[in-house]
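A single protein chain has been omitted from the complex, and every remaining protein chain is retained in its original position.
After this line comes chain A, so read on.
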Amino acid sequence: MFTRTVASTLLRASARPAAFRAPAHALRASLSPWAPLSGLTPFQARLISDQTRTAIDKAVASAPVVLFMKGTPETPQCGFSRAAIQILGIQGVNPEKFAAFNVLEDPELREGIKEYSDWPTIPQLYVDGEFVGGCDILVSMHQGGDLAKMFEEKKVLVEGEAEAEKKE
């Protein structure tokens, strides 16, 4: 389970102007081939500022497993975010490979992430920079075994966890 608090680094990041000096497109190029803007019209794409986009790029890249949620892993502020955290805990995701961002702490992130992911609801899960889905997708992947398979392939689980489970 998660014991480590992962505070929002987004706020801290925005306090450092140097973080935004690199052009946004250069940073975005380092992301996966998945294109977060694919479903957006040019008008919508313009709503999110370069600064917000860059900050979210950094957030998404901050750990192999990244969850945008309402509240913190210890005290989720929404049942869907709680369910997501519980599933990650049951799966045995390594806290050192995990970061959570509380969208309630930052209105810009809260609105920005919806547009960034072309996904109107929270929570949102990213693994290795790729959008995986929201709570319903997480639940169904968890039940169907796809989530365990993906986490294993991405090597983001606590080591020995799989064996420990087998012994039970």
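Some points to look at:
Following the convention adopted for this analysis, contacts are C-beta pairs under 8 Å (C-beta built on N, C-alpha and C of every residue); 3 or more make two chains touch, one makes a residue touch a chain; residues count from 1.
Operating definition for what follows: contacts and distances are computed from a predicted model.
A single chain of the complex does not appear, and UniProt lists its protein name as "BolA-like protein", one of "BolA-like protein", "Trafficking protein particle complex subunit", "Small ribosomal subunit protein bS16m" or "General transcription and DNA repair factor IIH subunit TFB4".
Across the entire complex, the residue among A:P76, A:P95, A:G112 or A:G134 in touch with the chain not shown is A:G134.
Residues 39, 77-80, 118-121, 131-137, 140-141 are the ones on chain A that touch the missing chain.
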